[in-house]
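My questions all concern the structure below.
The complex appears here without one of its protein chains, the remainder shown in place.
Every chain is named by a letter (A and B) in the order it is written, and numbering of its residues begins at 1.
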Amino acid sequence: MAELEIRHLSRRFASGGGVSTVSLSVDSGELFVLVGPSGCGKSTLLRLIAGLEYPDAGEIQIGGADGDRRELVAMVFQNHALYPHMSAFDNIAFPLRLRRTPRAEIERRVAEAAALAALQIDLGRRPGQLSGGERQRVALARALIRHPRVILMDEPLSSLDAQLRERLRVELKEFQRRTQRTIIYVTHDQREALTLGDRIAVMRAGTIEQVGTPTEVYNRPANLFVATFIGQPPMNILRCRVRQTAASTTAAPPSAEPALEIGDKLAVAIPFGLGGEVLLGIRPEDLSYNPGSDAVAFEASFTRVEFVGGGYLAYATVAGQEITALLDQPVEPGRTRWLYARRRALHFFDPASQRRAD
Amino acid sequence: MNTPDASPRWAAAARVVIEAAVVLAAAVPIYLLIKQALTPDLESFAWPPHWLPRNITAAHIKAIFALAELRSALLLSLAVAAAAAMVASALGTMLAYAMARREGLRRVGMAGLTAARLLPMIAVALPLTIVLIHLGLYDSPSGLGLALIHAALAIPTTALTTYGAFAAIPLEQEEAAFLDGASALRIFLAVDVPQAKLAIAASLVLSFIMSWDEFGFALLIQVTHRTMPPLLYYYTVFGDVGPASALALVMLGPAVAVIVALRPMLKSGALKGIQR
Partner (left out) sequence: MGGRRANITLWIFAGVPTLFVLAVLLAPAVQGLVLSFARGGPSTANYAAVLGDKLFWRALAGNLIVPAGSLVVEFAAGLTLAMVLGGRRGHLSALADIAAILPFAIPEIVLLAIARYLFMPRGYLNGALALIGAGPMPWLIPGSPWAYATVIVVDAWHVTPVVMLILVAGLHTIPPELYEAARLDGAGAFAVFRHITLPMLTPAMLAALVLRGIDALRIFSTTLVLTGVEGVPVISTYAYHLWTDSQQPRLAMAASVILAAIIAATSLAGLAMLRRNAWLNTAP
């Protein structure tokens, strides 16, 4: 059941940026991630959902109802936005105090929210006396106390150091799985998106490029942008010319399939008919020294190799174009070796539309 | 440091001399004032004037609190300054907040406030007196008319003093409060004002002192129910050295307290924007 429906939402700013005719649907209990480079509109979209901005066109529906948005959503800000002059308790209790909730109930609900956020500090302390992680927990508790239908998170972990970020990310995923809350999470970090999201939406310049599960988006990127944005190191993109090996207008036998030329080094059969150029995408982690079955070969001249902990990042040229490969063994720079990629790991893109070609 | 480290010896000596001169130039007049307040008028009228007191008396000090005219001037000054400070602070804070949150208002506001500071008082004072006469607020025993004028005069100062504090509060906190369900007014009172406490206090002090010291309007408007500055004027010009000096000392009180409190700010040049 869709908890959040967005239809044709647009909001443009005079200074540039914004979102343009965005449509989206988020299910109840889903951790939905909006990811994209800065300026892509993900924060704007989140703020539109929150009601902090008003759309130029389109509509937003939460829980199928049209009530006061503030009753339905809660938000955790990037810089926690806690009130520095109030104690943690008062920060969390603020929404209830505004509604004149009786004191006993406030205390009960604050304790409940603090427990949900795994907050284990003296609530009498002020934000200035808390660590970064504790502050975000307080911010989370403040968001949870209102029992919102949708929790919005605007890059809540980006101001924390890497280790803390990892830990809290795991906790957050666990929390969401346990409580089945609907969360919309904004980040610029594609890795965070892949690890956290049940589904992710990749955005660029105000529009959504692709929506899908992390696996879908990783394995079948809908266009060149998604292909190169998702995955680190980014996918290699090679420009290739298509050459017909046999003239046939009907379903051609495999050996007569149109072949792919990369410079003069390689011929690869591709299962569709295309004229002119095509873009071939291969992820660095899909290249290896082993041929295996059903693999395509590339002759690579290595220029540089870096040790990156779990393996080696090798820089090489194939048919004059630069690629990177994640390999488990190093190789001397200057040498030339064959690298292999399974045919299934190849991605083809139409150079004109930049869309996936299969 | 802004002067070379290795100054010639004469420069160091000159520095000491000038510092001593400055201290004397301030200390001697204050001392004389104190002396006149504590000695009988007869002594103060002597010629050549006495530099050292011969007879100490507390009569003039007592007169401040005993003599009706002096006591009511003190109370009236207090009342007018307090009222003006509260009104000026409240209104100036509101204006500063609006300016901090809307860029358009800020530019217009800054231009208007600067223009207001440059307005010559005399051009405003005379017609204002006529208006007050029409309104029945001329020479009022409560000093209400004067308080309103002082408040209006102080608003540019209070607005400029509090503006920075509001501009420094991150908008995200207001957005969070908005999402929590707070109205715009509630956000102002619960999120912004507590964080601007210091600046608001400073504006209260500044506007109090401005009213306490103000002479021109007080002279024109409170002709029989006088505040201290015009009263001091009359005492000084028409004799009564003792009471005048005692009165001057009372007037000095708040000013000296403020200097001592504000000394750290003076070092950083933070007060350079405040003029007469």
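We take it that a contact is a pair of C-beta atoms (placed from the backbone, for glycine too) under 8 Å apart; a residue touches a chain by one contact, two chains touch by 3 or more.
Just so you know, these numbers come straight off a predicted model, no measurement behind them.
Student: Which listed residue, B:33, B:82 or B:167, touches the chain dropped from view?
Tutor: Checking each option in B:33, B:82 or B:167, the one touching the absent chain turns out to be B:33.
Student: When the complex is taken as a whole, what residues of chain B touch the one chain not shown?
Tutor: 1-4, 6-8, 11, 14-16, 18-20, 22-23, 25-27, 29-30, 32-33, 36, 45, 47-49, 51, 91-92, 94-95, 97-99, 101-102, 105, 109, 112, 116, 118-128, 130-131, 148-149, 151-153, 155-156, 159, 171, 174-175, 178, 183-185, 188, 212-213, 215-216, 220, 229, 232-233, 236-237, 241, 244-245, 248, 251-252, 255-256, 258-260, 263, 266-269, 271-272, 274-276
Following the convention adopted for this analysis, only the chains that are shown with their structure count from here on.
Student: Can you check how far apart chain A and chain B are, centre to centre, with Cα atoms defining each centre and the answer in Å?
Tutor: Chain centroid spacing, chain A to chain B, equals 59 Å.
Student: Which residues of chain B touch chain A once you look at their complex with the stated criterion?
Tutor: 170, 172-173, 175-182, 186, 190-191, 194-195
Student: What residues on chain A touch chain B, complex-wise?
Tutor: Those residues of chain A that touch chain B are 50-52, 70-71, 73-75, 77-79, 81-85, 94-95, 98-99, 142, 146.
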